[in-house]
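Heads up, one of the protein chains got dropped from this complex, but the rest are sitting where they should.
Let's look at chain A:
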(Lines give C-alpha, C1' and ligand atoms only; values in the text may rest on other atoms or scores of the structure.)
Protein backbone atom coordinates (compact mmCIF):
# COMPACT_ATOMS: atom_id res chain seq x y z
CA UNK A 1 0.00 0.00 0.00
CA UNK A 2 1.37 3.34 1.00
CA UNK A 3 5.13 3.62 1.19
CA UNK A 4 6.17 5.90 4.00
CA UNK A 5 8.60 8.53 2.86
CA UNK A 6 11.27 10.37 4.77
CA UNK A 7 9.43 13.59 3.97
CA UNK A 8 6.42 12.41 6.01
CA UNK A 9 8.59 12.03 9.09
CA UNK A 10 10.19 15.39 8.36
CA UNK A 11 6.80 17.09 8.27
CA UNK A 12 5.77 15.44 11.52
CA UNK A 13 9.07 16.29 13.19
CA UNK A 14 8.75 19.92 12.10
CA UNK A 15 5.24 19.98 13.55
CA UNK A 16 6.48 18.50 16.81
CA UNK A 17 9.30 21.03 16.89
CA UNK A 18 6.95 23.98 16.58
CA UNK A 19 4.58 22.60 19.21
CA UNK A 20 7.30 21.73 21.73
CA UNK A 21 10.04 24.34 21.24
CA UNK A 22 8.18 27.36 22.70
CA UNK A 23 7.56 25.51 25.94
CA UNK A 24 11.12 24.17 26.09
CA UNK A 25 12.43 27.73 25.68
CA UNK A 26 10.04 28.87 28.39
CA UNK A 27 11.37 26.21 30.72
CA UNK A 28 15.02 26.94 29.92
CA UNK A 29 14.44 30.63 30.52
CA UNK A 30 12.90 29.85 33.88
CA UNK A 31 16.17 28.30 35.07
CA UNK A 32 18.36 31.38 34.66
CA UNK A 33 18.68 34.63 36.57
CA UNK A 34 16.93 37.75 35.41
CA UNK A 35 20.08 39.66 34.49
CA UNK A 36 21.44 36.85 32.29
CA UNK A 37 18.14 36.84 30.38
CA UNK A 38 18.09 40.60 30.11
CA UNK A 39 21.59 40.58 28.65
CA UNK A 40 21.52 37.40 26.59
CA UNK A 41 17.88 37.05 25.58
CA UNK A 42 15.76 33.92 25.84
CA UNK A 43 17.90 31.01 26.95
CA UNK A 44 18.25 27.83 24.93
CA UNK A 45 20.13 25.77 27.52
CA UNK A 46 19.37 24.91 31.14
CA UNK A 47 20.79 27.25 33.75
CA UNK A 48 21.69 26.73 37.41
CA UNK A 49 18.89 28.74 39.00
CA UNK A 50 16.18 26.09 38.69
CA UNK A 51 15.68 25.42 42.39
CA UNK A 52 16.15 29.04 43.37
CA UNK A 53 13.58 30.42 40.90
CA UNK A 54 10.94 27.80 41.56
CA UNK A 55 11.45 28.15 45.30
CA UNK A 56 10.96 31.92 45.00
CA UNK A 57 7.86 31.54 42.86
CA UNK A 58 6.28 28.87 45.03
CA UNK A 59 6.98 30.12 48.52
CA UNK A 60 7.85 33.79 48.45
CA UNK A 61 5.08 36.27 48.45
CA UNK A 62 4.67 38.33 45.32
CA UNK A 63 1.95 40.35 43.68
CA UNK A 64 0.78 43.79 44.71
CA UNK A 65 -0.24 43.07 48.28
CA UNK A 66 2.73 40.77 48.92
CA UNK A 67 0.34 38.21 50.30
CA UNK A 68 0.04 35.59 47.63
CA UNK A 69 2.62 33.04 46.57
CA UNK A 70 2.66 30.34 43.91
CA UNK A 71 1.70 27.66 46.37
CA UNK A 72 -1.52 29.45 47.34
CA UNK A 73 -2.35 30.00 43.67
CA UNK A 74 -1.67 26.32 42.96
CA UNK A 75 -4.08 25.41 45.74
CA UNK A 76 -6.75 27.75 44.33
CA UNK A 77 -6.30 26.33 40.85
CA UNK A 78 -6.77 22.82 42.27
CA UNK A 79 -9.94 23.93 44.06
CA UNK A 80 -11.27 25.49 40.87
CA UNK A 81 -10.31 22.51 38.68
CA UNK A 82 -11.68 19.83 40.99
CA UNK A 83 -14.67 21.86 42.19
CA UNK A 84 -15.71 22.67 38.65
CA UNK A 85 -15.19 19.15 37.27
CA UNK A 86 -16.90 17.34 40.17
CA UNK A 87 -19.73 19.86 40.45
CA UNK A 88 -20.41 19.72 36.77
CA UNK A 89 -20.36 15.92 36.59
CA UNK A 90 -22.71 15.48 39.58
CA UNK A 91 -25.20 18.11 38.47
CA UNK A 92 -25.23 17.12 34.83
CA UNK A 93 -25.52 13.38 35.53
CA UNK A 94 -28.56 13.99 37.72
CA UNK A 95 -30.16 16.23 35.13
CA UNK A 96 -29.41 13.86 32.26
CA UNK A 97 -30.82 10.97 34.28
CA UNK A 98 -34.08 12.86 34.78
CA UNK A 99 -34.30 13.84 31.13
CA UNK A 100 -33.59 10.41 29.69
CA UNK A 101 -35.37 8.09 32.11
CA UNK A 102 -38.43 9.99 33.37
CA UNK A 103 -41.61 11.10 31.68
CA UNK A 104 -43.04 14.14 33.41
CA UNK A 105 -44.93 17.35 32.61
CA UNK A 106 -42.79 20.20 31.25
CA UNK A 107 -39.98 17.75 30.46
CA UNK A 108 -39.34 19.29 27.07
CA UNK A 109 -39.45 22.81 28.53
CA UNK A 110 -36.77 21.85 31.05
CA UNK A 111 -34.76 20.23 28.30
CA UNK A 112 -34.80 23.34 26.16
CA UNK A 113 -34.03 25.68 29.05
CA UNK A 114 -30.95 23.64 29.86
CA UNK A 115 -29.78 23.25 26.30
CA UNK A 116 -30.28 26.89 25.47
CA UNK A 117 -27.15 27.48 27.55
CA UNK A 118 -25.11 25.80 24.84
CA UNK A 119 -25.95 28.78 22.69
CA UNK A 120 -24.31 31.44 24.78
CA UNK A 121 -20.80 31.26 26.13
CA UNK A 122 -20.06 33.09 29.36
CA UNK A 123 -18.01 35.66 27.46
CA UNK A 124 -21.01 37.26 25.77
CA UNK A 125 -23.02 37.81 28.96
CA UNK A 126 -20.05 38.63 31.13
CA UNK A 127 -21.14 42.01 32.50
CA UNK A 128 -24.65 41.09 33.66
CA UNK A 129 -23.32 37.79 35.05
CA UNK A 130 -20.83 39.75 37.08
CA UNK A 131 -23.48 42.11 38.38
CA UNK A 132 -25.72 39.26 39.47
CA UNK A 133 -22.92 37.43 41.24
CA UNK A 134 -22.01 40.71 42.88
CA UNK A 135 -25.56 41.37 44.05
CA UNK A 136 -25.62 37.87 45.53
CA UNK A 137 -22.49 38.75 47.53
CA UNK A 138 -20.46 36.02 45.84
CA UNK A 139 -17.54 38.14 44.64
CA UNK A 140 -14.26 36.85 46.07
CA UNK A 141 -15.67 33.50 47.13
CA UNK A 142 -14.94 30.04 45.80
CA UNK A 143 -18.62 29.46 45.08
CA UNK A 144 -18.81 32.69 43.07
CA UNK A 145 -15.79 31.46 41.15
CA UNK A 146 -17.06 27.94 40.44
CA UNK A 147 -20.87 27.82 40.36
CA UNK A 148 -21.58 30.28 37.50
CA UNK A 149 -19.12 28.38 35.30
CA UNK A 150 -21.17 25.21 35.80
CA UNK A 151 -24.21 26.84 34.15
CA UNK A 152 -23.40 25.62 30.65
CA UNK A 153 -24.97 22.32 29.65
CA UNK A 154 -22.05 20.62 27.87
CA UNK A 155 -21.89 17.91 30.53
CA UNK A 156 -25.64 17.30 30.53
CA UNK A 157 -25.65 16.97 26.77
CA UNK A 158 -22.79 14.51 26.93
CA UNK A 159 -24.38 12.27 29.58
CA UNK A 160 -27.73 12.43 27.83
CA UNK A 161 -26.14 11.02 24.68
CA UNK A 162 -24.48 8.28 26.68
CA UNK A 163 -27.57 7.33 28.70
CA UNK A 164 -29.60 7.07 25.51
CA UNK A 165 -27.15 4.48 24.22
CA UNK A 166 -27.65 2.29 27.31
CA UNK A 167 -30.05 -0.54 26.35
CA UNK A 168 -33.59 -0.30 27.72
CA UNK A 169 -33.52 -3.96 28.70
CA UNK A 170 -31.26 -3.04 31.60
CA UNK A 171 -33.91 -0.75 33.02
CA UNK A 172 -36.60 -3.39 32.58
CA UNK A 173 -34.45 -6.05 34.20
CA UNK A 174 -33.71 -3.77 37.13
CA UNK A 175 -37.39 -2.95 37.50
CA UNK A 176 -38.38 -6.60 37.54
CA UNK A 177 -35.79 -7.19 40.23
CA UNK A 178 -37.48 -4.45 42.26
CA UNK A 179 -34.85 -1.72 41.98
CA UNK A 180 -36.10 1.85 42.54
CA UNK A 181 -34.90 4.86 40.54
CA UNK A 182 -32.12 5.66 42.98
CA UNK A 183 -30.85 2.07 43.12
CA UNK A 184 -30.87 1.83 39.33
CA UNK A 185 -28.88 5.05 39.09
CA UNK A 186 -26.38 4.14 41.79
CA UNK A 187 -25.85 0.44 41.06
CA UNK A 188 -26.25 0.27 37.30
CA UNK A 189 -25.97 3.62 35.55
CA UNK A 190 -23.03 5.08 37.48
CA UNK A 191 -20.86 1.92 37.22
CA UNK A 192 -21.67 1.72 33.50
CA UNK A 193 -20.62 5.35 33.02
CA UNK A 194 -17.22 4.97 34.69
CA UNK A 195 -15.13 5.51 31.57
CA UNK A 196 -17.38 8.34 30.45
CA UNK A 197 -17.05 10.01 33.83
CA UNK A 198 -13.27 9.70 33.70
CA UNK A 199 -13.18 11.14 30.18
CA UNK A 200 -15.43 14.07 30.98
CA UNK A 201 -13.59 14.69 34.25
CA UNK A 202 -10.32 15.23 32.39
CA UNK A 203 -11.88 17.63 29.90
CA UNK A 204 -13.66 19.58 32.63
CA UNK A 205 -10.66 19.70 34.93
CA UNK A 206 -8.51 21.18 32.20
CA UNK A 207 -11.32 23.57 31.22
CA UNK A 208 -11.80 24.73 34.80
CA UNK A 209 -8.09 25.04 35.51
CA UNK A 210 -7.59 27.15 32.39
CA UNK A 211 -10.38 29.65 33.08
CA UNK A 212 -9.14 33.20 32.83
CA UNK A 213 -11.78 35.85 32.16
CA UNK A 214 -14.23 34.85 34.87
CA UNK A 215 -11.61 34.50 37.65
CA UNK A 216 -10.12 37.84 36.53
CA UNK A 217 -13.44 39.55 37.22
CA UNK A 218 -14.64 37.67 40.23
CA UNK A 219 -11.46 37.45 42.32
CA UNK A 220 -9.90 40.74 43.21
CA UNK A 221 -8.61 39.42 46.52
CA UNK A 222 -5.14 38.03 45.79
CA UNK A 223 -5.51 35.16 48.25
CA UNK A 224 -8.11 33.70 45.86
CA UNK A 225 -6.03 34.00 42.69
CA UNK A 226 -5.53 30.93 40.57
CA UNK A 227 -2.30 30.39 38.66
CA UNK A 228 -3.91 31.26 35.34
CA UNK A 229 -5.56 34.34 36.84
CA UNK A 230 -2.16 35.30 38.28
CA UNK A 231 -0.68 35.60 34.76
CA UNK A 232 -2.06 39.13 34.56
CA UNK A 233 -0.31 40.10 37.76
CA UNK A 234 2.91 38.47 36.58
CA UNK A 235 2.80 40.59 33.50
CA UNK A 236 2.45 43.81 35.43
CA UNK A 237 4.72 43.13 38.37
CA UNK A 238 7.49 41.01 36.92
CA UNK A 239 7.61 41.65 33.23
CA UNK A 240 6.81 45.31 33.69
CA UNK A 241 9.73 45.82 36.11
CA UNK A 242 12.91 47.75 35.29
CA UNK A 243 14.81 44.53 34.69
CA UNK A 244 11.97 42.20 33.72
CA UNK A 245 11.95 39.05 35.85
CA UNK A 246 11.26 36.75 32.93
CA UNK A 247 12.76 33.85 34.84
CA UNK A 248 10.17 34.00 37.60
CA UNK A 249 7.33 34.83 35.24
CA UNK A 250 8.17 31.78 33.13
CA UNK A 251 8.58 29.56 36.19
CA UNK A 252 5.02 30.46 37.15
CA UNK A 253 3.85 29.85 33.57
CA UNK A 254 5.41 26.37 33.71
CA UNK A 255 3.66 25.71 37.04
CA UNK A 256 0.37 26.89 35.56
CA UNK A 257 0.56 24.47 32.64
CA UNK A 258 2.15 21.46 34.34
CA UNK A 259 -0.88 19.84 36.08
CA UNK A 260 -3.31 19.99 33.11
CA UNK A 261 -0.57 18.91 30.67
CA UNK A 262 0.34 15.94 32.88
CA UNK A 263 -3.28 14.87 33.13
CA UNK A 264 -3.80 15.10 29.38
CA UNK A 265 -0.61 13.17 28.62
CA UNK A 266 -1.08 10.46 31.26
CA UNK A 267 -4.76 9.84 30.56
CA UNK A 268 -4.43 10.45 26.85
CA UNK A 269 -6.88 7.83 25.61
CA UNK A 270 -9.62 8.94 28.01
CA UNK A 271 -8.93 12.55 27.16
CA UNK A 272 -9.25 11.98 23.41
CA UNK A 273 -12.43 9.97 23.96
CA UNK A 274 -13.90 12.70 26.14
CA UNK A 275 -13.00 15.44 23.70
CA UNK A 276 -14.24 13.72 20.57
CA UNK A 277 -17.43 12.43 22.18
CA UNK A 278 -18.36 15.51 24.17
CA UNK A 279 -18.18 17.87 21.22
CA UNK A 280 -20.53 15.80 19.13
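Going forward, a residue touches a chain if its C-beta (ideal position, glycine included) is under 8 Å from a C-beta of that chain, and two chains touch if they have at least 3 such contacts; residues count from 1.
Rule of thumb we're sticking to: contacts and distances are computed from a predicted model.
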Name the omitted chain as UniProt records it, choosing among "Act minimal PKS ketosynthase (KS/KS alpha)", "sn-glycerol-3-phosphate transport system permease protein UgpA", "RNA polymerase sigma24 factor" or "Cytochrome P450". "sn-glycerol-3-phosphate transport system permease protein UgpA"
Out of A:72, A:145, A:174 or A:228, which touches the unshown chain? A:228
Contacting the left-out chain: of A:58, A:86 or A:110, that is A:110
Which of these touches the unseen chain: A:153, A:174, A:200 or A:224? A:153
Mind listing the chain A residues that contact the chain we can't see here? 1-2, 4, 8-9, 11-12, 15-16, 18-20, 22-23, 25-26, 29, 37-38, 41-42, 90-92, 94-95, 97-99, 102, 104, 107, 110, 113-114, 116-121, 123-133, 136, 147-148, 150-153, 156, 181, 206, 209-210, 212-213, 216-217, 228, 231-232, 234-236, 239-240, 244, 246, 249-250, 253, 256-257, 260-261, 263-265, 268, 272, 275-276, 279-280
